[in-house]
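The complex appears here without one of its protein chains, the remainder shown in place.
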Amino acid sequence: MVNSSDPQVATTPVAAAEGRLTTADGKPLAWSLARSQARAKRRAFLLVLPLLAFILITFVVPIGQMLQRSFYNAGFPANMPEISQWFADHPRGADPDDAAWTALANDLQASAEARTIGVVGTRINYDVPGTRSLFTSTGRKVRRGIEPPYREALLEMDEDWGDPRIWSAMREASKPVTGNFYLAAVDRTRADDGSIEQVEPRQRIYVMLFMRTFWLSLLITGLTFLLGFPVAHLLATLPMRKSNLLMILVLLPFWTSLLVRTTSWMVLLQQQGVVNDILVWLGVIGGSQRLQMIYNQTGTIIAMTHILLPFMILPLYSVMRTINPSYVRAARSLGATSWTAFRRIYFPQTLPGLGAGALLVFILAVGYYITPALVGGSSGQLISNMIAMHMTDTLNWSMAAALAALLLASVLILYWLYDRLVGVDNLKLG
Amino acid sequence: MRTALILSTMLVGFGLAATAQEVNVVSWGGAYERSQVEAYNKPFTEKTGIKVNMIAADNPATPLKAQVEANNVTGDVFDIEVSDAIRLCDEGALVEIDPADLPPAPDGTPAIEDFIDSALQDCAVANIFWGTVIAYDTTKFEGEAPSMAADFFDLEKFPGKRGLPKTPKRTLYLALIADGVPADEIYDRLGSEEGVNQAFDKLDTIKDSVVWWEAGAQPVQLLADGEVTMATGYNGRFFDAMVGEGKPFEIIWDGQYMDLDMFAIPKGSPNPEAAMEYLKFATSTEQLAEQAKYIAYGPARKSSAGLVGLYQDGETEMGPHMPTNPEYLETAVMDDPEFWADHDAELTERFNSWLAGS
Partner (left out) sequence: MALPTYASPLERVWHYTYLVICGLIFFFLIAPIIVIIPLSFNAEPYFTFTEKMRSFDPDGYSLRWYNNLLTFGMTSADGPRDGRWWADAWANAKWVQAAKNSIIIGFFSTLLATVLGTLAALGLSRPEMPFRRPIMAILISPMIVPLIITATGMFFFYSNPCELLGLFGLPSNCGRLAGTYLGVILAHATLGIPFVIITVTATLVGFDQSLNRAAASLGANPRTTFFRITMPLILPGVISGALFAFVTSFDEVVAVLFIAGPEQQTIPRQMWNGIREQISPAILAVATLLVLFSIALLTTVELLRRRSERIRGLTPQ
């Protein structure tokens, strides 16, 4: 490619006359090189471009679009335009006047006719739990007819319409762009005066769930390290033929369907399952004291440790393979005990593999969904399960998006760290 | 890549062409789905040539709502509860159904008179009555057997784990009943803050011993596996395990929660005509009675009641297994669709917080 010539470009005798290096066709070498390098760059990039475009369209854009819902929710202003306008015209703290009550009544009536009152009520319910029914039941009554004065008429239908919290929540909801879902995702809410406060103790769950997710992921990472290190060490020090054979025992679980492995654990760990049977048979426990090892945190921890263990072993193994055994021998010959030699000489050399494995396991554990959903019961649920619940059950998509954004942010920080420390191009599979 | 795209586009085209005469029915899975396949789907396909795809959901109302809101409706007919039918109709998610379009009873009684009260809603038509009941494993309790709702909460007298559904609707009422609240005062109590607190306090007493289930087939499985000793679940599923498979279960009819299941069609469904045809066919007198041959749920048409006789084995009387048996109705809590249409979201939220907090 370097000596490809371009007949349309005239030769440059000037350059040759000045004694600079030129290519065979007389062009300055530096220029020609730069040109061919630029072309090589372009070619390399063109090879990557289709995939990059594909990933951007089918992956990056969809996630971005989804995350937009975490701060954008037009459910209220779209269906309650008049009262939203009133809020826009009047500053916080203004008492609702006749115009406000009229706007509210008109909006409620229109929304009830258009069968969108449920959407409106649901939106306010996110901020003030227990108020969805205020909207739906008032909507049903308003549909039968409402006469001015609207303030009295609405208060007659439900005295909660006089509650300043409702008005404060409606004001918040009237702006489509809001940070309230992020507040809710960290168990905070806006007080009537607009300041931020913690929600009632019995409604605080997300911070606890994030903590649980990180704590369990840490625990699982620790467990995979404890179990993975000796195995990786054994594999790395055995002769190639034996270690290749044993490697199959690590790779087979890695290649086996996640659902199959989860099912196996359900079969093994349930009360009438294999493990309990063996324990009873061995006389470790009585027939009536079978252990509850599944549908709780224990089940999640055991199954996830098993599933993620290969992700720890493989990077550890590939680093340990490269460690020269003569260092440890040298340490021993200089008088170190085997423990000291291990601690001071061998272990530090495994750190790159350990870092890679631990980060990978932790990143994957933090986002796990299937296994906790199937074996976690209620105490083994992670933040992913909460996102799924808001997606499919409560349909609070903005909340799901806000939780997803927080989870994604933490995963991306770890991923960035991984890239800095290990490099994504060093990721190996099997 | 181009070949791949062309091929997959062809594939999609092929897929669409093949689905021209199909209807997708989303129902509750398990034994209930099997009864619907036998009683509705097979005769329907035979009669019309339209293929029926059954899709199982824990509660079909949730995928319905999600599909309509995302403007991505894949199901044609959904089997949902009354409260959800009312709520979703309120939110404009369902197609309205004119009762005049429904087939009359064999004696010519128009559908609107043949269906029992509240079985016809603006957007949905009921097919069956069903109860949520307590069942226990008879091999697990020597001596006195549990007999009332309160026994479910008595871990000392009746040790073992409990199976409960992961929804406020079918747990809070049970806690109140067990706490001595009469069946007809349940909704007044649940409408107040104190009543809800009372229910959660009662649930707290067994929280550590509860295995939560989500799909209707799970409580039966939990009982059969010995994972729990007592569970609440849908009466037809327990019936199927007891009579159909000979499992040693017994049902406690005290404090059953009775509800109606309805067929509804979402707006924007892929096969609206086939969906309507299926709905009309499935809610006809004969088909409703036919279903009672496979599962112990009561038909929603008066004219079907006379046709209900024996279970498919040809010897079991269905009457004593039906939730509509007058004897069981004395302590039954009837579903209040309006209450749940208004309060489901709030109570679910509180229930989930309660559940997640350990």
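Each chain gets a letter, A and B, in the order it is written, and its residues are counted from 1.
To be clear about the criterion, a contact is a pair of C-beta atoms (placed from the backbone, for glycine too) under 8 Å apart; a residue touches a chain by one contact, two chains touch by 3 or more.
Small disclaimer: the values here were computed from a predicted structure and weren't measured.
> If I'm reading the header right, one chain is hidden. Which shown chains does it touch across the whole complex?
Contacts of the omitted chain with visible chains: A, B.
> Tell me which residue among A:T237, A:Q289, A:T322 or A:T340 touches the hidden chain in the full complex.
A:T237
> Check each of A:Q272, A:Q289 or A:T340 against the chain that is not shown and name the one that touches it.
Selected residue, touching the omitted chain: A:Q272.
> Looking beyond the chains shown, say which of A:Q85, A:T102, A:S137 or A:T263 touches the absent one.
From the options A:Q85, A:T102, A:S137 or A:T263, the contact with the absent chain belongs to A:T263.
> Pick out the residues on subunit B that sit against the missing chain.
Given the touch definition above, subunit B has residues 1, 3-5, 7-9, 11-12, 15, 19, 24, 29-30, 42, 45, 53, 55-56, 58, 70-72, 74-75, 214-218, 220-221, 224-225 touching the missing chain.
> If the missing chain were put back, which residues of subunit A would it touch?
1, 37, 40-41, 43-48, 50-52, 54-56, 58-67, 69, 227, 230-231, 234, 237-238, 244, 246, 248-253, 255-268, 270, 272-274, 277, 306, 309-310, 329, 332, 338, 363, 366-370, 374, 384, 387-388, 391, 400-401, 404, 407-408, 411, 415, 419, 423-425, 427-430
The working rule: only the chains that are shown with their structure count from here on.
> Could you give the separation in Å between the centres of subunit A and subunit B, each centre being the mean of its C-alpha atoms?
Each chain's C-alpha centroid was found; their separation is 34 Å.
> Which stretch or stretches of subunit A touch subunit B in the complex?
Answer in residue numbers: 50, 114-119, 122, 125, 129-133, 136-137, 139, 202-205, 208-209, 270-272, 292, 295, 377-379, 381, 386, 389, 391-395, 397.
> Contact residues on subunit B for subunit A in the complex?
1, 62-63, 65-66, 69, 87, 89-92, 161, 166, 211-212, 225-227, 341-343, 345-346, 348-350, 352-358
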